[in-house]
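Complex shown without one protein chain; remaining protein chains in place.
After this line comes chain A, so read on.
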Amino acid sequence: MLHEGGSDEFHRRPDPSADDVATPRVLTILSYVLEKLVARNDQLLLLGRQVGHDNELMSNGAGGPRRVLGKNFNAFHGVRAPNISIPKYLERLYKYTNCSPSCFVVGYVYIDRLGHKYPDSLLVSLNVHRLLVTSVMVASKMLDDAHYNNAFYARVGGVSNAELNKLELELLFLLDFGVNMSARVFESYCQYLEREMLSNGPTLKIEKSAINSITTSTVDDATEISVEDIDHTSSPSQLLD
């Protein structure tokens, strides 16, 4: 249970010196929730494009994809979807940035708040990575007494320092600087995520031992890893198999 024993699981990191660095369950759950959402929204977008296209064909009017997709997340849009999957991207963020697992929950809350605030802007495969790295970073700045700077997050996330700085401001202004979170809200999101997990059957039971023996190496030397190329770097997932 996610909330068993309070939300400690979200707060506590395993001892980083231990060889067994297991992916916290919250990452698995988040990956699942986000992948589901992104798949649905990608589908919606596709549908919207078709509808827009059809409208255009039929009425020769000013239809188009913009009708479905608002502009608010434009800064977070990549040209094409990065190759790295959401679970692997989250694992990568977790492994290198050393942030507490609760940052992922809070980062998710930020993204969720954006969704409520700008209902016509969708979380899709083109923007999910940038939204994730930015919101987790801001969450870490809020929560963690020790945290890495933007430059580091940029390298882990595969975007440039300058771009991440810009995205950070975008996120803060989109949120209207509403980065506060009460313990109660945090708990309710934990419970929500837990329910999401439970309602989707036992197939998603997490094998906690899956990610053993990850060496906590430093980030690759390659600067300015583009998100597209991130798969070629030694992301933790490659050590799994």
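Here is the rule we go by: a residue touches a chain if its C-beta (ideal position, glycine included) is under 8 Å from a C-beta of that chain, and two chains touch if they have at least 3 such contacts; residues count from 1.
Definition applied: contacts and distances are computed from a predicted model.
Only one chain is not pictured, and the protein name UniProt records for it, out of "ABC transporter domain-containing protein", "Ras-related protein Rab-14", "Exosome complex exonuclease RRP46 homolog" or "Protein kinase domain-containing protein", is "Protein kinase domain-containing protein".
Among A:22, A:81 or A:172, the one in contact with the hidden chain is A:172. Although one chain is not drawn, its touching partners on chain A can still be listed: residues 137-138, 141-142, 144-152, 155, 161-162, 164-166, 168-169, 172-173, 176-180, 183, 218-219.
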